[in-house]
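Encoded as structure tokens, here's the structure I'll be asking about.
The other protein chains are all here in position, but one chain of the complex has been omitted.
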Amino acid sequence: MCITLFIILTIAFMVVRLMPGSVYDNPEYSIEIIQALEAKAQLDKPWIIQYFHFLKGALRGDWGVSVKIAPCVPVFDVIKQRIPITILLNIISLVISLPIGILAGTVAAMNRSRMPDHIISFLVVNFISVPSFVFATLMQYFLAFKAGWFPIVYSATAAGTAKYRSMMLPMLALSFGPIATVTRYLRGELIENLSSEYMLLARTKGLTKYQAAFRHAFRNSCVPLANIIIPMFTGILGGSLVVERIFAIPGVGGLMVESVSTSDHFLTVAVLLFYSVISLFTILLVDISYGIIDPRIRLGGNE
Amino acid sequence: MQIDSRQPILEVENLRVVFASGRGRKRIQVNAVDGVSFEIYQGETFGLVGESGCGKTTLGRTIVRLYSPTSGTIRFRGRDVSGPMTKELRQYITDNMAMIFQDPVESLNPRMTVQEIIEEGLKVRGIKDPEVRQEMVFDILSKVGLTREHASRFPHEFSGGQRQRIGIARALIVKPSFVIADEPVSALDVSVQAQIINLMNDLKSTLGLTIMFIAHDLSVVKYFSDRVGVMYYGKLVELADSGELYRNPLHPYTRSLLSAIPQPNPLTERHRETISYDPATAHDYSAEKPSLREVCPGHFVYCSESEFERYFDRQQTRASMA
Amino acid sequence: MTMDTPNHIPDIPQEKFKFVQLDQEIVDSAFETEPIGYFKDALIRLRKNKASVVAFYIILVISSLAIFGQDFNPYTFRQQNPERTNMPPRVPGLEKLGIMDGTTILRNRRLDSVKDPNQFPEGSVIRVFNQRTVRGVEMVDVKVDYYKLVGAEDEYYWLGTDYLGRDLWTRLCRGTRVSLIIALVSVVTNIFIGIVYGAIAGYYGGKTDMYMMRVCEIINAFPQIVVVTMFILFFGTGMFSIIMALVIRGWIPTARLIRAQFLRFKNREYVLAARTLGVGDLAIIFRHILPNSIGPIITRAMITIPGAIFSESFLAFVGLGLKAPEPSIGILLSQGQKVLLQHPYQAFAPSLMISVLMIAFNLFANGLRDAFDPTLRGQE
Partner (left out) sequence: MKTGESILTVDNLSVSFRTYSGIVKAVRGVSFELNKGETICIVGESGSGKSVTVKTIMGILPPSAVIESGTINYKGMDLTKLTEEEYARIRGKEIGLIFQDPLSSLNPLMKIGRQITEALLIDKEMSKREAREAAIELLGAVGIRDPEQRFEQYPFQFSGGMRQRVVIAIALARNPEVLICDEPTTALDVTVQARILNLINELKQKRQLSIIFITHDLGVVAHMADRVYVMYAGKIVEYGTAEDIFLEPAHPYARALLASVPDMETEGRLASIPGAPPNMLHPPTGDGFAPRNKYAMQIDFEEEPPMFRISDTHYAATWSLHPSAPEIPMPDVLRERIRRMKEGGANR
């Protein structure tokens, strides 16, 4: 965990400092300003000193200042104001994907090899395959532009429901993939659990098919769902980079695209660090929750 | 069995195999085989019986050096084969010993034809000519009751008993003198078990094999073996001729095991009393350390000094009554 | 109960009660069926799965488009033509049906300019609508035959052109080729590294395995986007660095898969049997373990391909794609997205291409997985 974070920091340092040219390369700055900035960041010193300076700064939360997008504003502050909308978008997507995916997966598994299963499986393949930015593009054109049901881009200034209406399409675009992932995973788990011996035992107790399925197979299938939530959440985050840009949402994802295209490296690296921290955090969370959910891990069984 | 011509082919002395897993505080050590000593004589069938997890399979696999012994020695025809593994030692072991495995499904590579499975041992031994190999495969196939048409088939097309015969063919084509059969019949249907046992008996006499037969079914072991060793939690608790062991079991675990085996006889079976064995109450080893002692010629029991005297007395009374 | 009573003994001729096989030795009969190998068996299963057969043909068609598609018309992927920018799609034949006929809608035109034959030549205006007055000026939207408008009646841009007048069909074919190459090369590299790494960790086990897996865990803790972006920021864009960026973290799932396969198979009784026969480590790996893992490996490779295509397009969207003028599906998509509302066709074609490609690969991979699934084998 800490090792990972440390390595990420080191790589981030290398990306910023060891790249050819000056990071403060901005046509609006004069050479003097650039040199002053470099001196302030101790860039004129040997790289080992730079490195420790960087680490010290990083630990204090000082990740440098933005150069182009918001000149001289600490990147931390730039990101800070962009975080809420991104987190909101991602969490909402996750929150709507889980129940829909669980429902669809259950329906498919309980009707295995019948029409509902075939339909759901067909949709799943499509949703998993088509990238979220393609969905975003198509929905923006047809649902927003042609049909006019939704605003074409996100409107931060709009109040109340209008704001959420403008968030609908990006949320939808981000949710298709996770819904399909959850559906597919749960269907697989459920089918395996439904055909297990303990399901038979549950039924021979006198539980009906549905009681047994719900109390035993369904519960047991939901446990390993924690497994796929990490890659899913980071997946949504990744997708939101592009989707945010498409819908002009002022979130962290859009910020990264902008910073990359304007070579605002401090900002890019800071955004990347933000993503790493989130992903590490989810891994940790899942590890912990796993121990809580599964008694075999919690109580240290050896089977 | 001729007592006179008994030449030990395999001597196991104080063998110990310890498996360790985990690190630090979580480290767990399992004494899978815990100081076992015995000998197997040329031409005999030595049965090894015990319940799951008693270390009998580990013992068998350690003898062919699939696992390495933690301590103790294994001598094959007088040569120590328990030392560090060298290429030469590996060859010596694989040339002389072969193994038959338990699971007829798991023990054959599903991607290889029967021909490829059986001839692999020949390839390793440098028989380059494919025709020679093929002839040898056909020959051994007919010995185990299969036909040459079967050679080009894949394992999944065969029934359990047939697969087990393929496994036997694979083990025997390299002409070993000593075969370890690790529960070769326990995964098979009753009607097929006899096929395999009869086949092994026939091959044993025609090829002059010495067999170490590992099983959990005492009736089968008793029927098939000349001498039987009983294992319990890594230890050899009793060792005797199979008839003697059955007539006169001394160790309480052996007695409990014998009493637990259901026999196909409804007249006696319905009234059978089972003896249960609990090592905590059966022995008091706090004062005297137990070891494997010879109660009467060829009959060894793992016991303490006082237990030994008790067993010895019982043995004497039995002998005088007979 | 339908049981025969003692006084109901069927009458049967005496000669039927002769022993017929008393002297024969009852042996195992030879099989009547043809021997079926592993791959043949998998192929039979795969063929039964219609979706993956269709997917397979789609992949074939797209691959041949990627290879030969750009030779079908006279343009090259980098040839710019300032006279022919943003041309809508026009396909011979299809144009008669009213789709892809080179028409487009121009919005907010002054009515007088539309009536001016110098600006809108004879026959180029198809329909004028939405007439309104904005600040005293008559404004209309107008549907035009764009090819007539710019005087290119004889030309056909199947998928239209982009803002530099480059033919989009040619660019899409070229872009598909580039994306597929990036995907294939990175996947092959990933699989190769994964097999070697996973095989070593799985076969030798113990401490070796523990440390090797620790390394994997650390690398795996970096989110894919972070690694890929940092890598390209550092090494610059270009096909090679994109491939490398996809490899850096991409081999880990394969390594884990292979390791799990090795752990699963190395204690199988047939592997132990081979060891007791004196078969060497390499032969065990190549003859006994790898062939049994081949199904999952192939399936894994197939599943990784759409992932790589996705990552490449994603990078292009972020602005870290290939350098101009080289197209990739992602670059075309990202460029099309920018002019989505004005020239939607520029986004639709690459959207369709990437979606179809990803669906086809996923369907095919699913089919392969089912075909190779050992739990279905030998049980029926």
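Read from first to last, the chains carry the letters A, B and C; within each, the first residue is number 1.
Assume contacts are C-beta pairs under 8 Å (C-beta built on N, C-alpha and C of every residue); 3 or more make two chains touch, one makes a residue touch a chain.
What you are looking at is a predicted structure, and each value in this text was computed from that prediction instead of being measured.
For the chain that does not appear, the touching partners among the shown chains are A, B, C. For the options B:62, B:82, B:107 or B:193, the residue in contact with the chain missing from this view is B:193. Where chain C meets the missing chain, the touching residues are 1-6, 8-10, 12, 14-22, 25-29, 376, 380.
By the touch criterion stated above, the residues of chain B touching the omitted chain are 51-52, 159, 161-162, 189-195, 197-198, 201, 216-220, 222-224, 246, 256-257, 259-272, 274, 276-277. Summarising the interface, chain A meets the missing chain with residues 195-198, 200-209, 211, 215-216, 219-220, 223, 294-296, 299, 301, 303.
What we mean here is this: only the chains that are shown with their structure count from here on.
In this assembly, the C-alpha centroid of chain B lies 53 Å from the C-alpha centroid of chain C.
For the pair chain A and chain C, the distance between C-alpha centroids works out to 23 Å.
Look at where the CA atoms of chain A average out and do the same for chain B: the two points lie 57 Å apart.
In chain B, no residue touches at least two other chains. Those residues of chain A lying in contact with chain C across their complex are 1, 3-4, 7-8, 11-12, 14-15, 18-19, 125-126, 128-131, 133-134, 137-138, 140-141, 145, 152, 234, 237-238, 241-242, 245-246, 256-257, 260-261, 265, 268-269, 272, 275-276, 279-280, 283. Per the touch definition, chain B reaches chain C in the complex via residues 61, 64, 66, 90-91, 93-95, 97-99, 101-103, 106-113, 117, 120-121, 124-125, 145-147, 149-150, 152-154, 156-157, 162, 167, 170-171, 174. Those residues of chain C lying in contact with chain A across their complex are 218, 221-226, 229-230, 233-234, 306, 310, 313-314, 317-320, 333, 336-337, 340-341, 344, 347, 351, 354-355, 358-359, 361-363, 366.
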